[in-house]
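With one protein chain held back, the other chains of the complex are shown just where they sit.
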Amino acid sequence: MRDETPQRAFLEKVIELRLPSKLGYERVAMDTASSLARRMGFATDRVDSLKTAISEAVTNAIEHGNLQDAAMKVVVLLTAREDELIVSVADQGRQQLSQACVFTRPEIGEAFGREDKGGWGIWLIRELMDEVEFTTAPSGGNQVRMVIHLEP
Amino acid sequence: MSVPTSIQTSMELSLPSELGFEVIARDAIAAFARRFGIAADRIEDLKTVLSEACINAIEHGNSLQPELRVQIFCRLENERLIVDVIDHGVVPFVIQGTPLSMVDKIAGLGSLRGMGLMLISQLSDEAGFVAGTGDGNCFRFAFCCQYTNGFGH
Partner (left out) sequence: MMLEDELTVSTRERDEVAVIDLVGDVTTFAEEKINTAYREVTSKGARLVLLNFRQNDYINSAGIAILIGIVTEVNRNHQKLAVSGLSQHFQKIFRMVGLAQYAGIYQDEEEALAGFKSLT
């Protein structure tokens, strides 16, 4: 499977991580991504933002996308480019992410009255990353692609 | 629904076959091992062993070809953390006899090659090449889990 654009393929370095859908494994994704980001030269606060964003994305994939079926995998791709880090998190889509969730802006004042005080994850990802895109894979799985730019 | 424990406690990591990426793998496996309450000093041993195994795969098995990849499979089975490091087998592994002792190496006998394997065998509870599923070399090492904090047995 040779890439059509070998030059680009050469510049991109991809790390792939496949994790079981069990809460707690998002730590592995966080530590792997932060290890890469630190070595790419991201500042500490950006690395912290990345860790929070990736933990939310993987937690969503485990809890919602794969409904905590441990046999299902969450696939994390970390693509290191010269000027940015692209993180893609994909689940196997036992449950589809609703488009409504993707654009919510939760309000803490309303959360007090709700039984479920959650729903902050996707909003946090959007706030913390430079580019965020939610898509559905041909296989039906949910995918989120997040980009963080390396500022000179 | 019950899922076999090994699936719940396994992960796969795939890296570009380029020196430097083993450092990322070290941090990934440390996070994995911490989930099972493995003692901090054993996690340091594990990180060293993994990076030596990756360097062998990158330098020898994949002959420093950066377009190739190194696969790492980690799982917890019967209270042992088992790790397979798989390369493309550009250079198949050949047994080179007993590695030289540290004394011999310091005396300048032989190359520094094989130092990694020596470290691996001293730090892990079990290590060696096993028959893999594909054409590549599959290097396997294992750590017995000695739990801390009263977890486990």
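To keep things simple, chains are lettered A and B as they appear, and every chain counts its residues starting from 1.
Everything that follows uses one rule, which is that a residue touches a chain if its C-beta (ideal position, glycine included) is under 8 Å from a C-beta of that chain, and two chains touch if they have at least 3 such contacts.
Just so it is clear, the model here is predicted, and its values are computed rather than measured.
Although one chain is not drawn, the whole complex shows that of A:14, A:124 or A:147 it is A:124 that touches it.
Although one chain is not shown, part of chain A still touches it, namely residues 23-24, 26-27, 30, 45, 48-49, 51-52, 55-56, 59, 107-109, 111-112, 116-121, 124, 127.
Here, only the chains that are shown with their structure count from here on.
Centres computed as Cα averages put chain A at a distance of 27 Å from chain B.
On the chain A side of its complex with chain B, the touching residues are 9-10, 13-20, 22, 24-25, 27-28, 30-32, 34-36, 39, 69-71. Of all the residues in chain B, the ones that touch chain A in their complex are 1, 3, 7-16, 18, 20-21, 23-24, 26-28, 30-32, 34-35, 66-67.
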